[in-house]
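The chains shown are only part of the set, and none of them has been moved.
A, B, C and D label the chains in the order they appear, each numbered from 1.
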Amino acid sequence: MEIENSLRHLLESLRKGEIDVDSAMERMSMLPYEDLGDVKLDWHRSLRRGIGEIIYTPGKSDDQLVKIARSIAEHRSNAIFSRVSKEKYELLKTVLPDLEYREDARLGLCCFEPPKERGNVAVIAAGSSDKPVAEEAAGVAEFAGCHVERFYDVGVAGIHRLFNLLPKIRKADAIVVAAGMEGALPSVVAGLVSSIVIAVPTSVGYGASFGGLAALLSMLNACSGGVVVVNIDNGVGAGLAASLVATK
Amino acid sequence: MEIENSLRHLLESLRKGEIDVDSAMERMSMLPYEDLGDVKLDWHRSLRRGIGEIIYTPGKSDDQLVKIARSIAEHRSNAIFSRVSKEKYELLKTVLPDLEYREDARLGLCCFEPPKERGNVAVIAAGSSDKPVAEEAAGVAEFAGCHVERFYDVGVAGIHRLFNLLPKIRKADAIVVAAGMEGALPSVVAGLVSSIVIAVPTSVGYGASFGGLAALLSMLNACSGGVVVVNIDNGVGAGLAASLVATK
Amino acid sequence: MEIENSLRHLLESLRKGEIDVDSAMERMSMLPYEDLGDVKLDWHRSLRRGIGEIIYTPGKSDDQLVKIARSIAEHRSNAIFSRVSKEKYELLKTVLPDLEYREDARLGLCCFEPPKERGNVAVIAAGSSDKPVAEEAAGVAEFAGCHVERFYDVGVAGIHRLFNLLPKIRKADAIVVAAGMEGALPSVVAGLVSSIVIAVPTSVGYGASFGGLAALLSMLNACSGGVVVVNIDNGVGAGLAASLVATK
Amino acid sequence: MEIENSLRHLLESLRKGEIDVDSAMERMSMLPYEDLGDVKLDWHRSLRRGIGEIIYTPGKSDDQLVKIARSIAEHRSNAIFSRVSKEKYELLKTVLPDLEYREDARLGLCCFEPPKERGNVAVIAAGSSDKPVAEEAAGVAEFAGCHVERFYDVGVAGIHRLFNLLPKIRKADAIVVAAGMEGALPSVVAGLVSSIVIAVPTSVGYGASFGGLAALLSMLNACSGGVVVVNIDNGVGAGLAASLVATK
């Protein structure tokens, strides 16, 4: 919406003769992102969703990360760094001294102001080895302002463990289920709840799990309706999707 | 919740001596699904979600389908049949005379009472060949009580076609995007809206599209946050997920 | 064992001078299979296991099938034909007039004498579309002398349907679970029983089920111990394995 | 069965007025697993099968492993740790001083009381490089109380090596066959015995073995009946399945 408004504003300035055609055209091409050379930070998206910028760190050079951190520090905008190694965290902290590190989740959180309040998100992990991915989802949802409840190590091998947690799980507006190996848990959970289930396959497993492919295919073929899927180990994506669902 | 209530009721009857232990145990195992022999209809789920039963027809014998249709007719419960061929439709109609057929979407709809009101769902199709899958999603969302707006043939090959539709698309509580071939549209759309994007890869394409695999992988790797994915050609799943999101 | 005995017998004949070296060598190479030209029936295996010969019909020419049927008729040996089309059944019946046809299971059974008694086998099918594969397993197990109990349409989408069947399922010496789509049921069942679970992925599904691959991978990665897997749609293999387990 | 009994007992207490409805409902949800925070130990399964708990160590943090070890020490329950590195073993030993380490098999065994007696299991390895997986299977079967006989380096490249071992192999109630590369051995063995053959593909090989995929597919397509398959390198699963078969 904000684009329409600024566009209308711009056109009205032109109409009133406050600016000329050339500067109107130039300003129309100036969109609210910041050009840091080979990195461009997009404040648009975070504005639109009311969630801070999420930065995926692997593959970015130290130089690029420092540029990004500086821009964040300058704008005092909430931001979250994902897949942050201890070393990268130390680097970022030199620029963002209040950056919080969650080692399990490999997240770096930077909150200049509290996020707007959102609904309830349940994060379920099938096995104890799925915890890092689940924590990533939980961290992002909390960063976005959700109230998060965690339910870990409740896999299908002992499905009775799930049942006495159901009353609590059913209170969530959105449910994230992280599972590796055969990835069956989201289908079982979705058969027992009425909210949407955001399934995250994890790369936990070996042999014919093929790095999470088995769990991914399993989740895409879930026979229970109401299951949607994100990429393998994509806790960030699951947490963000859950936050968008728990928004309204 | 309803299980808890009936359980409490049952236990109280036992406590009061109205029933004995054996019949308590028997009734505890009687859950609200109907056993039709080798088919079991699960009224649980539809009760829980407030959406009628969804029946996937391929692979079910004529005999099984008639049994299901009869049970629906008896319960006068809303139901939707998916991937219904013309022949199967004629068969089902003998039992359910008011069954509505949507040929494009291959859906058979049966509404004994109007669904409860839900929010807005936008259904976008990248190419004109993706229409059947998109219509499947739209049909299920309408069956669930959503207000659905359709935006077809707005693929990335001419991305400008998307832009003047944006104001309308942004009004949706949930957005379904169906695309085959390279499956790029959900990522582009998600970068421009604030709602969740439910991506449906379609099997439209040839050669290295590998029956929709290319689009599926593309969507799972969407660089825009807020994209979740369902199975290839799974319009039903996308429509149902959108309805669950647009519920609150 | 029988080979050792006949060998010992043969060597003793040689030792006693009843036969000469040349005929000893010739007889040593004569093993109990019957050479029908380009088909060889192996009575060894059926003797060893006490289960009749199992003949997979697809890919065999009419001529080959008739040869096999004739040999069976001659030996009056129990036999079971799998994946038998109606046409092939009619053909085989001309030679084996008592051949029983199970259309659901696509099996042709031919029992000249009742099989030896074996234990209990439970055959579970996740969805109603998995019935043909489940029936194939059940048919083979019955052919082998097992007592078979069927539990159909009890998939994970409504896991409560499974629970009140558990007391009966737990009585089985071996449990066959057929499931397509996400193939999660074997893992759930194995977490609730103490017998071995023989998982049969079925090709039921579409899109990213890739003809049963999703279910296959899911079952191979089952997080519950005690799950073993056979080929996609291989009801025969599952029924035979269950019979071998339920033997002792 | 034990669940039914405790449930009956609970309901009778309620009937007799010994407890009230609320505490009945609370106790019904208390199932015999132990909640260690983000790890939950499931004593159910081990009770049911009479085999101690099997713990897969990779992906578990030191903290999680110590919690598990402490719980085992407390319950004095038999347990086996799989894929245990030397380092993890040293860690676990600080809590469980009697933990036995089998380096070849990467197993840590902890037996507070001798397991119940089970039948005979033959463990066959095709090549000498398949030994670690075979030893894993053998170790688990021994842990479960089976008598295990090992037959190593008897692959199909010199099939005559198999033949003079056959009399011994045929004495087993269940046969585990571990093979990498082309994975042909289980099919050959199954053609010569009457017991079930539990095939374990190993990741031994290179190039088009694709980490054990070639062996896995080979085993799933075994033309000999009576072959069932577990995941690549899943010696634990094979040993457990063999133990369940050799139980009765």
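Just so we're on the same page, a contact is a pair of C-beta atoms (placed from the backbone, for glycine too) under 8 Å apart; a residue touches a chain by one contact, two chains touch by 3 or more.
Source: prediction; values computed, not measured.
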The full assembly in this file, of which 4 identical chains are displayed, is built from a number of copies equal to 8
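Here is the rule we use: only the chains that are shown with their structure count from here on.
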So what's the Cα centroid distance for chain B and chain D, whole Å?
40
Residue numbers in chain A touching two or more further chains are 127, 157-158, 160, 191, 207-209, 220-221, 224-225
The residues of chain A that touch chain C in their complex are 126-127, 155-160, 181-184, 187-188, 190-192, 205, 207-210, 213-215, 217-225
For chain C, which residues are in contact with chain D within the complex?
1, 4, 45, 48-50, 54, 119, 167, 170, 173, 191, 193-196, 198, 216, 220-221, 224-232, 236-237, 240-241, 244-245, 248
Considering only the defined contacts, which chain C positions touch chain B in the complex?
125, 127-129, 131, 150, 152-154, 157-158, 160-161, 163-164, 204, 206-209
